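To keep things clear, I will list the structure first and then write my remarks on it.
A protein chain is absent from this complex, but the other protein chains hold their places.
Read from first to last, the chains carry the letters A, B, C and D; within each, the first residue is number 1.
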Amino acid sequence: MEWGRAKAGAVRGRTMETHFIYMAVSSALFSVGMAGVFLCRHFFKKIIATKIVGAGVFLLLVSIAERDADTFADPVPHAMVITGIVVAVSAAAFALALARRIRIETSRASFEDEEAAE
Amino acid sequence: MSLPAGLLDGLLALLLVILAVRALIAPTLYQCAVAFISFGLTLSLAWARLAAPDVALAEAAIGAGLLGVLLINSLRDFSRGGDDASAIFGKDLPTALFSRTVISCGTLAFAAVLGMAMFHMPEGGGLTALTEASLPHSGVEHPVTAVLLNYRSYDTWLEIGVLVVAMLAIFCAGGFEGFRRPEQGPDSDPVIESLARLLAPLMVMVAGYLLWLGKAYPGGAFQAGVVLAAAGIILQLAGWQIIENLSTWAWKWGLGIGFFFFLALAVSFMPLGLGFFEYPEAWAGPLILVVEVLATLSIGLTLTCFFVYFNGMGASESRRRTR
Amino acid sequence: MTWNEWIPLIIVCSSLVPGIIIFFLHEEAHRTRTILNLAGALLKLVLVGLVYLGFRTGEVYKFQFQIMVDLEFMLRVDALALLFAGLSSALWLVTTIYAIGYFEGSSNRRRFFGFFSVCVTASTGIALSGNLVTFFVFYEFLTLATYPLVVHSGTLKAVEAGRNYLFYTIGGGTVLFIGVVGLTVLAGPIDFSQGAQLSGLLENSAFELKLLFYVMLVGLAVKAAIFPLHGWLPIAMVAPAPVSALLHAVAVVKAGAFGIIRLVYDVYGINLAVELNVLWPLAILGAFTIIYGSVRAIFQDDLKKRLAFSTVSQLSYIALGAAVPGMISSTGAIVHLVHQGLMKITLFFCAGNIAETTGLHKVSELNGIGRRLPLTMGAFTVGALGMIGLPPIAGFVSKWYLSVGALDAGQPWIVAVLLGSSALNAIYFLPIIHAAWFKQPPAEGWRDLRPKRRFEAPWMLLFPPLVTALFSITSGLFAAMSWSPLSLARVIVERVYFLQ
Amino acid sequence: MSALWQADNLPVWLVVWPTFGAIVLFLLPARWRGMTGVSFALANGVLALVTVFFVMEVGVLRQEIGGWAPPLGIALALDGLSALFILMTAVVGGVVSVYAKIYFTQVVVDSARSSLFWPLWLFLWAGLHGLYLANDLFNLYVVIEVIGIAAVALAVLSGKTRAMIAGLRYLIAAVAGSLAYLMGVALLYGSTGVLDIDLMAERLEPGLTTRVAIALMLGGLLVKTAVFPLHFWLPPAHSSAEPPVSAILSALVLKGTFFVILRLWTELFGVSLTFMAGQMVGVLGACAVVWGSFQALRQERLKLVVAHSSVAQIGYLFLLFPLITVPATAVAGGFEWAPLAWSGAVYQVLAHGFAKAAFFLAIGVLVMATGNDHKASMLNMVGRLPMTTFAIGLAGVSLIGLPPSGGFLAKWMLLSAIISSGQWWWVPFVLVGSLMTAGYVFMILRLAFAPSQHEAELKSVPRGLQVCALLLAVGAILIAFPAEWVIDLLEGTSTFGEVVRAGAPVNSGEVGP
Partner (left out) sequence: MNWIILSLLPLLLLPCVRFCPRSARVTALLCGGATLPALAVALGWNVEVDLYFSDGLLGVSLGLDAPRRMLLLLAGTLWCAGGVAAAGYFREDPRLPGFRGFFLAAMSGNFGLIIAQDAASFYSFFALMTFASYGLVIHTRSKAALRAGRIYLILAIFGELLLIAAIYAGVQLAGSIQLAAISQALWTERGGGWIYGLALAGFGVKVGVIPLYLWLPLAHPVAPAPASAILSGSMLKAGLLGWLHFSPLTHGGAGEWAGVLVILGLAAAFGAVAVGLCQTDPKTNLAYSSISQMGLLTAFFGFGHASGAPIAWILPAIAIFAWHHGVTKGALFLGAGLVPQTRGRTRWILLACLAFAALVLAGAPFTGGAAAKGALKEAGTYLPEAWTGVVGTLLSLSSAGTLLLLGRFWLLCRATPTGSRVRSDLGWQFAALGALLVLALGGSFLLFRRFLPEMALKSGLTGAFSAAWPVGLGLLLLCLGMIYFKRNADRRAPNLPPGDLIVFGEWAARAFGNWWRSRGAGIFTRKKFDPENFVYRLIATGSGRLADEGEAELGRWNRVGVAFFVLLFIFIWGLQ
């Protein structure tokens, strides 16, 4: 308990703008990731792109937690992020399974292949 | 803001963005995967910088670790190379230049707007104070655990549910429920095998420690579960085939027990007049511990199953090819 | 709920219930089906008759069911409703008999008779609906119920015709829907109350009222086959003869014409319509359609198609009559609703008989057919002469009232249109009659074709046109009788003009 | 034990029961799942119905989970609107369950795969219940993901390659959408420090952050609701799934995210909404109506027709937003069309739910009988599969909005609201949409009446399947009759009811006309 609090307190004491840096990163990751979801063709990359979008979102949440830290950082966004990571991984694993299955059955690796094939 | 700290944050930020972009436009999938795993690890550092050790653990374990393994594992099937940047931006130079500019500008513009929104975000204040005030009644000492397993246990329960759903979904994707035993014997090399013999018990111990730690310190069911899963995956790679050798009954209960027990716990005090997910204050601590143990088991098993099933999909594919 | 409240619903259901039962019957259950059909038809006719008797003594028949605020299902008996309900139920009976004879031995009869009954349900529902919403409900219901009938034969042509039919009618229905909703929004739920609800809005929302009138008019004009929205009608004649008969006489086109009458007299009220000055486009369109339909009919060699264009022309008499303010003209419009039905159904029955017995479809092949089918052609002649407007057949009376009414309203050009139409009718009908009776039959072909040693069409096909032809004559010959359609129309018009 | 069943706990049971069922089914061996699954599903339906009637009696039900009050804990709320959605889910879900039972036991022989249906379906159902009950933004995210993953899993259940590809497309779009939503939630949490919708609505202030957050949430949810022009994932996914799954996806899953948009729009977004915002969403809906219908007209495969039709029908729902988002000045004279618009949209949800489910189930029967879902397989069906053709006909009637049907009532009320609000420019869209809907419905029906040249022998289809389809289709017609009741429920017990009755506009827009 002391560990977490001390750390949080220390962080709070030191930096006022840390969270701003990470918020900026968050917005960049979100945008790049979203662009990647739509623009990347390969299933593999699309899935990675969703993960990057997720990272952007989580980074914002954690930044907010850091911003709102008192004796310790706001635990609610942390909990949200942990939950979110699990959910995102589940979805990504499912997507990956689907992509592999498609690849195995049809040797397609992107939706455009599908369009070209049909 | 001290200069070294600021410099570190700035470097991390830059690295994150570069790795993210790299992960998307690297010429080969392998490079993508590597960039992505690096990205995940870098992100863990960022979490740590943001005073979020729980998240850092979870991210390192799940986001980078497990998903990295899954990605690398999938590369077998996608070995014929991926698309590079030209797939996104177009092949011939003028088009590529143009679309590169447009896409970059668009993305930047959106990022700018989003960043502005964050910059102008009012101070909502968060729930830190409230959490702290309620912590004594939660049965645990670590606030994140308190939120996860008490205040917002409903979400957590659903989230464990998501894992079960994802398992089912992956079964759907694979087209069969359960795990296939590969026909040929395990093709592991002795180095990994001996390493696994060494690491696996250690990792189970680490998992148990993390779980126990979670009550008061960063750590907890998810992290512990992931470490457990890591142990399982290493054993699997070593050719142990634990899951395949479990009886259907066993792995199913293993997968479901966390969710099921959580649910049972949530309703079991309702006859006493308490609400859904409401525990008697005195019992909260032990009960949460039990939930965590079972959840750890389920999570670890589920994640291992993900991997095992992925492996099996490839195996079934190779079987088909040989036929 | 008393008897008087239920009876309108029972009238409507008296064909719906047999229809639904028929769907569940076995395809081969011909006898049961026939009995059901005829029993339903008779029951409906008897009930309408009883209601008529009661209505004359001042009984009120009304069925209400609130669906939601501003949306009430209401069946009510008034004079106009009785007129149309009487027409529907009477013609349903004869058409049922005809259809039973017509489809003898053909397949898919269960489907046909099921939808046939549903179709008449919709028609009766239209007649008895007491407010605009209920009217609209049945109006759309009718579209649906008739579609399977139009495409019944299932040939490519029929299916194409069905598509066309739907294109027009659903489009019209949708436009009408907008009008209905708009009017309800403007003035609350609209009962058929001769414009009582709307006249208060004249000062503030004259433009909206005008607009909505035209919108609804367009919606109704599709079914009433007013130029340029009549395209479906000549194509839909690919349907089997009983369907065409019903379609052209009572069901679909009449629903449109009836709707126009309801719109002018009961929704807006004639006074309001005159004050808004919305009737002249209807008059002009109606007049143009009359001439246009007749001219097009002249050039059709297919008998049913010629009849179809004739319907286009004749229907607009009703619209035209409704568009001319004045009691006489209104009487003409309303009475033509019935008269046109009687005459046109006769003609289609006869066309069906000709096609069934001899396989002829073309006007140019009908030389001497009168000798082969004297009774059928007799009925046909009555219908055709009635269409031309010769006394004492029903059409004469309608034209009389329409023309005198037009003169009364100071619009003599309408008389010119009507007379021109009469002349054109003569041009496309008289050659048929002449050929049928006075020309020599061809040396070979249908003359030798006498299936089952029958001379005329079988009685089930023969009886209906004879009855309707007889009705066409009597309703003209005894037009002044107190039971005649004309008298009923007069009663309706008096109510419209004096009891506001 | 009585406490277990007391009224306040009813909402909880709506989530607990199906998840319990799901996990039990997961644990059971595959061969037992069919019967158990349908029992759980039907019991779930009954439970939902009981709850709805209870809501009718007592009004809004609220429940704080874990005994922690909202800012810290999570609250559930069950009002009239939720109740109606739950009701529809119960009826449609119940019938689909029966259909699925018959379908998977008698038609699909691959029991390993089909047995996965039951736990997933119950999870999905639980997720939907959770969604209708949720009053917490992050909780919404989690249930949306439960629904999303379960839905995609069901969509790929058939194991066909086409379904897999469509499923992946669906999954990625869904994940991207929900992450956009989550981004918005994060921004809002940062601005207000709470996640509970009611509390957040009190604290939320307009500003750039709020604008961006709302835009992101809206954008993400629009992707998941497949609103034009973001509907690209829907037609392939819905058209390649197994019939009961297609029914569930189009009738229920789409409505889930619409429900979220509706709830957030009215309860949370109010501070930031402008006339323009309402109009923009309306334009998307109107375009969806026209474009979806047009596409449906052009499809060669029946399932694609129906899938595109979903795009169009969902578009109608979005016409609600411009109608309830009007500047305060315009409302001063009275806001009487708001209840109409509300009820219209809700009726459209109900009617489309029933009709579309019936449609998919009927087409499932057709596919079983003929082996494919090409338009031509409809040829001469009226004689060969009369019940199914009839079901298609009735469902079509409701989709077109012909009286007397739920669809008619929906269009009636929407159109009334449109006209009385003076936003006449939506009228042509409704009109054209209806026309084109009629076009594709009758395109199917007319084939049913046409004789076919070479008729393949039909495979026999269990009668129960046909009955299920017909039941839902009849339901789509019959829901027209208890309209008064539905509207009472909506207005009487809904938290929206207050909005509606008070005549308060949901914004204070300056950008109005």
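Some notes on this structure:
In this text, contacts are C-beta pairs under 8 Å (C-beta built on N, C-alpha and C of every residue); 3 or more make two chains touch, one makes a residue touch a chain.
Given the structure is predicted, the values throughout are model-derived calculations rather than measurements.
Taking the full assembly into account, the omitted chain touches A, B, C, D. Residue-wise, the contact with the chain that is not shown comes from C:G231, picked out of C:G54, C:P189 or C:G231. Summary of contacts with the chain left out: across D:V212, D:L249 or D:A338, the touching residue is D:V212.
Residue D:L230 is the one among D:L120, D:L133, D:L230 or D:L249 that touches the chain missing from this view. The chain not shown here is touched by just one of C:G54, C:P189 or C:P391, and that residue is C:P391. Residue positions on chain A in contact with the hidden chain: 34-35, 37-39, 41, 111-112, 115, in rising order. One chain is missing from the display, and on chain B it is touched by residues 106, 110, 113. Residues of chain D in contact with the chain left out of this view: 206, 210-212, 214-216, 218-219, 222-223, 229-232, 272-274, 276-277, 279-280, 284, 291, 294-295, 298, 507, 509-511.
In the analysis below, only the chains that are shown with their structure count from here on.
Across A-B and C-D, the chain pair carrying more C-beta contacts is A-B. Comparing per-chain C-alpha centres with the mean over every protein C-alpha atom, the closest match is chain D. Chain C has its Cα centroid 72 Å from the Cα centroid of chain B.
Remark: chain C and chain D have CA centroids separated by 42 Å (rounded to whole angstrom). Averaging C-alpha coordinates per chain places the centre of chain A 69 Å away from that of chain C. In chain D, the residues touching two or more other chains are 72, 138, 142, 145, 149, 152-153, 156, 164, 167, 183, 187, 189-190, 193.
Shared interface positions of chain B, i.e. residues touching 2 or more other chains, are given as 114, 117-118, 121, 124-127, 131, 151-152, 155, 159, 162, 165-166, 169, 173, 175. The set of touching chain pairs reads A-B, A-D, B-D, C-D, using the touch definition from the header. Residues of chain A that touch chain D in their complex: 30, 34, 37-38, 43, 46-47, 50, 53-54, 56-57, 60-61, 64, 67-68, 76-77, 80, 83-84, 87-88, 90-92, 94-95, 98-99, 101-102, 105-106, 108, 111, 114.
Put simply, chain A touches chain B in their complex at residues 1, 3-4, 7-8, 11-12, 14-36, 39-45, 48-49, 51-52, 55, 58-60, 62-83, 85-94, 96-101, 103-104, 109-110.
Per the touch definition, chain B reaches chain A in the complex via residues 1-2, 5-6, 9-10, 12-13, 16-17, 20-21, 23-25, 29, 32-33, 36, 39, 43, 46-47, 49-55, 58-59, 62-63, 66-67, 70-71, 74, 77-78, 80, 82-83, 87-88, 103, 106-108, 110-112, 114-115, 117-119, 121, 123-129, 131-132, 141-144, 146-148, 151-152, 155-156, 159, 162-163, 165-166, 169-170, 173-175, 216-218, 222, 299, 306, 309-310, 313-314, 317, 320.
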